[in-house]
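As you look at this complex, bear in mind that one protein chain is not there, while each of the others sits in place.
Then we have subunit A:
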Amino acid sequence: MTQYMISVHHTGGYPEVDPETMQAQFAAVDAFNKEITGAGKWVFGGGLMPRDTATMVDGTGPETVLVDGPYAETKEVLGGFWVIEAENLDEALNWASKASKACAAPVEVRPFQGE
């Protein structure tokens, strides 16, 4: 088994949707989470608060420096992610396809480094 991160990327900030659409999306993501947990492939996951809640921590110098705000001003924002277990990339891609449909956004799939 390999662990993969399925991350949800929004271009140009968080999408603005009406409450009904949002409810439908929550329900879809909930259903996906139930399915992947039931299959025993769920490791961890969650949605993230908007990026203006982020704090940068730079501990590479002698003193740790804290900076308000996200790392870089890019148009793309990480909205949330899942960590899953899968036999191989084909299985991970199948879960990712369902995840993308559920959260109505494209997702990126990356393997974790082996131990």
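Everything that follows uses one rule, which is that contacts are C-beta pairs under 8 Å (C-beta built on N, C-alpha and C of every residue); 3 or more make two chains touch, one makes a residue touch a chain; residues count from 1.
In this text, contacts and distances are computed from a predicted model.
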Fill in the blank from the handout: Among "Sigma factor-like helix-turn-helix DNA-binding protein", "ABC transporter permease", "Acyl-CoA dehydrogenase family protein" or "GMC family oxidoreductase", the omitted chain is listed in UniProt as "Sigma factor-like helix-turn-helix DNA-binding protein"
Practice task
Based on the whole complex, identify which of A:T11, A:T53 or A:N94 touches the chain you can't see.
Solution key: A:N94
Problem - Per the touch definition above, residue among A:T2, A:N33 or A:S100 touching the missing chain - result: A:T2
Handout entry: Absent-chain interface as seen on subunit A, which is shown
Key = 2, 4, 86-90, 92-94, 109-111
